[in-house]
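Structure first, commentary second.
For this view, one protein chain was removed and the others were kept in their places.
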Amino acid sequence: MNPHVILRVVAKMLIPLIALFAFYVQFHGDFGPGGGFQAGVIFASSIILYALIFGMAAAKKAMPPSWVRIGMSLGVLLYGGTGVATWLLGGNFLDYTRFAPESTHAAGQHWGIFSVELGVLCTVACAMLAIFYAFGSRVQDLSDEDW
Amino acid sequence: MHLSPVLFLNIGLMAMLIVVAIAVVRMRSLFAIVMLQGVYSLLSAVWFVSLDAVDVAFTEAAVGAGVSTVLMLGAMLLTDRDVKPIATKQKLGPLLVVIVTGVAMFYAIGDMPAYGDGMSPANAYIGAEYIEATKREIFLPNVVTAVLASYRGYDTFGETVVIFMAGLGVLLLLGLNGNAGQWRAKPNGRNIAKNVTPPRKHIEEAEEKPKVKKTRKAAKPRVRKKS
Amino acid sequence: MSSISHILPSWVLTHGPALLVVLPLLMAVLVALLPSKNTGAEKIAWMAVLSTAIICAFIAFGILGQVVSHGPVKYAMGGWEPPIGIGYYIDALSAPILLLITLIAVLCTLYALPSVVAEIEPKKRSPFYAAFLVSFAGLLGMVATGDAFNVFVFLEVSSLSTYVLVAMGASRDRRALTSAYKYLMMGSIGATFFVIGIGFLYMQTGTLNMMDIARILQDVGPDSRVVKLAFVFIVVGLGLKLAMFPLHTWLPGAYAYAPSFVTAFLAATATKAALYLLLRFGFTVFDPSWTFISKFFMYLLAGAGILGMLIASLQAIFQNDIRRVLAFSSVAQVGYMLLGIGMTTTLGLTAGYLHMLNHAMMKGALFLAVGAFWYRFGITQVSDMRGLGKTMPLTMAGFTIAGLSLIGVPGTAGFVSKLALVRAAAENGWWWAVGVIVVTSILAIIYIGRLIEQAYFQPAPKQGAATVAKNEAPMIMLIPLWILALSALVFGIDAEWTTGLAEAAAHVLEGGPILNTPPLSGGH
Partner (left out) sequence: MTLEIIQLVVSGAFLISGVFFVLAGAVGVLRLPDFYTRMHAAGMTDTLGAEFIIFGLMVQAGFTQTSLKLFLIAFLLFLTSPTASHAVADAAHHAGLKPLLGKFRAPNPAEVKANKVEKH
């Protein structure tokens, strides 16, 4: 029997909750404390927890390292792309008002902030995972004495 | 002088921070140091809450106490469990720098605006303007998000690039699957230099002491086009 | 120059300042996305880097043209006018440095194609190019911005990528890792000091826009201790970045073990960008006419410059590694620039700024040549340079021209700026400084002469029975080397253009704090 059965069971319950909380922090960032940075870190920590409990190989199956590399870049692209889109719409770099210039309640700003924060989430989560994978993969396995 | 409980709370937190910091410096066991750094982050997160900087506190708790502890542990597992003692002579220089910096900061205290002064420049000028303008121009309840993502969105773009670069740097130096570079650079022509590098073994011993022995792949023969 | 601003579409010119920084950043991300297993990817990556650098060079030319003809260029990020938002502000002080960085980047990228193949692991090449682009964009961002905190952000962007780039030299020499670590530590301390200084400035002024800070500081006056402390922290932080004499310890290791084209790029641009920031903060944000600032410049900065010139030149003589010789010489050359700035006179500032531009050219050429020596023969030590005059004549000739310019032989760019410096010192009555310049020039003759003597007056080494055959560096490495070496000659014979740029920059610096801030749109 696996000695960490309690940890496994509890982690199985917690990991989806942590990931969900990350999205709460992400999308609630406009109203309360939070935003892309924090959400990205929390999301990464949910996968790191998975890797700690179920092993690196399982985590890499769930979130392949190649995705991590792509996700890291896509986040910055999304952020920069928002700026490029505002350029194409005729504004300055990152001038979100151009997304909805007629709006009376700054909808353009809301769209811009939304997309930008999503980019931050993507980059932060993937960069954290990249660092974790890089360090974690060099140790063959976390043995019990390492705890 | 009015003594509020918050003042005592702040003093207590600061005292704890100092104690933890000194403990980190004095410790030899890397494991304990990493754990204490997590404690330090958590304490500073609490302190940030008491300073009404909830967003900062949130970040500190998530990054400092959460992920970075795990990452530091992962890094620690690759090296040693203990720090070698440092000679007192080598400590003097950094100590001097720290003391001078600290004294310099105390020197400026006299001319700093009082804590929480509503009329201080940092609170009255652009800070107040942000609070006003967010209501008028962005319609978001959280001013911090408005400043971070819109007014100073370009800074955040830069910070995102910093994080991207950190990930890319790790990818370059370690590789995502932990296969650090065994590849050796060779000049394109004939090597006529007598002493190119000191014996490899020598440096590696000083640099890293992997506790967990890993089977290392032999360096692959390089395939290179003639140029 | 103005003709180039006509070629570029007006949209590019309007958004040029932002495009200059954002384009390399986005290209870096795209390059990082390239598949690493495919060998064709590195060619695509190289093409992307080269085209980005060329486009940026054109934009920088256009901006310089605009600055010269119409005055400072401004750009409001996100459409938020500063001080609410982040504003870019490019004037005659920063535009030449932007142009310098982009041109050096173009030349180094050309050179990089063969050199990266020899030095970097195949699957790491496209991310490596991406890191180079990030570093390039970071340097441009530092120079183009008019916002104090944005400077810090881009300082971090460029530093972080530079640490990685330096560490990538590990596949050649494992000491690159420890050097990069040392650089990381010193650089982080420098960045922390800088941001503490910015924090103090914000505490005192409540704003982060440089011109706005300058305006409010005029009201605050020089007596506030917070302002004094902010100044000291910013100067120390930038001093670490620009390798001011006692804070230069990271530089020799970082330059000696980084991949060759990275060394050339860094030596020609990174310290220059930091030096620009020192000028920007010291002269146009703070008021140089305040006693403590002028005293600080005169005693500490000029003093550090003089000490650096003497000690680093002496150290350079005793180095065995060619790149360490050149690295210590860089510290000494930074000393020349600091001496010029420390005089705070028109002539001194012009000389310092001119030396900054000229030094970038000649140090770039020198490091490119040293990289070519390694590329063909694996040479890193001075003693191994024997017979290079015969085995690599063209490369060595380029090296020699740049080396002579570094010494300050008449007819080279180095002579022009050293003469200007001597003239400025004489005008100031600093005869001892003139003496030090002469002494360090003699020291430069010794350390450069040592290299040239090895190359031309020693026989080529034998391998087996035969002497080593002639093996010139490939054309694509020679071209950038010779462009830089020739520019060191051309600007030595006809220095009108560079001197004009330096004079314009000195004019900006002399004007003191730049105050023309539009009032806030809000109710204040």
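Think of it as A, B and C in the order they're written, each chain with its own count starting at 1.
In this text, contacts are C-beta pairs under 8 Å (C-beta built on N, C-alpha and C of every residue); 3 or more make two chains touch, one makes a residue touch a chain.
Computed from a prediction, not measured in an experiment: that's the story for all the values here.
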In the full assembly, spell out which visible chains the left-out chain is touching. A
List every residue of chain A that touches the chain not included in the displayed model. 3-4, 6-7, 10, 13-14, 17, 144-145, 147
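Quick note on the criterion: only the chains that are shown with their structure count from here on.
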Using mean CA coordinates as chain centres, what's the gap between chain B and chain C in Å? 26
Using Cα averages as centroids, what's the distance between chain A and chain B in whole Å? 19
Check each residue of chain C and list the ones that touch at least two other chains. 25, 29, 32, 77-78
Contacts with 2+ other chains: residues of chain A: 69, 72-73, 76, 80, 83, 93-94, 96
Chain C partner contacts - residues on chain A that touch it in the complex: 69-70, 72-73, 76-77, 80-81, 83-84, 87, 91-97
Considering the complex alone, what residue numbers of chain C touch chain A? 15, 18, 22, 25-26, 29-30, 32-33, 75-79
Within their complex, state which residues of chain C touch chain B. 25, 29, 32, 77-78, 80, 83-86, 114, 117-122, 124, 127-128, 130-131, 134, 137, 141, 147, 149-150, 153-154, 156-157, 160-161, 163-164, 167-168, 170-175, 177-178, 200, 202-208, 216, 224-226, 228-229, 232-233, 374-381, 383-384, 461, 463, 468, 471, 474, 520, 522-524
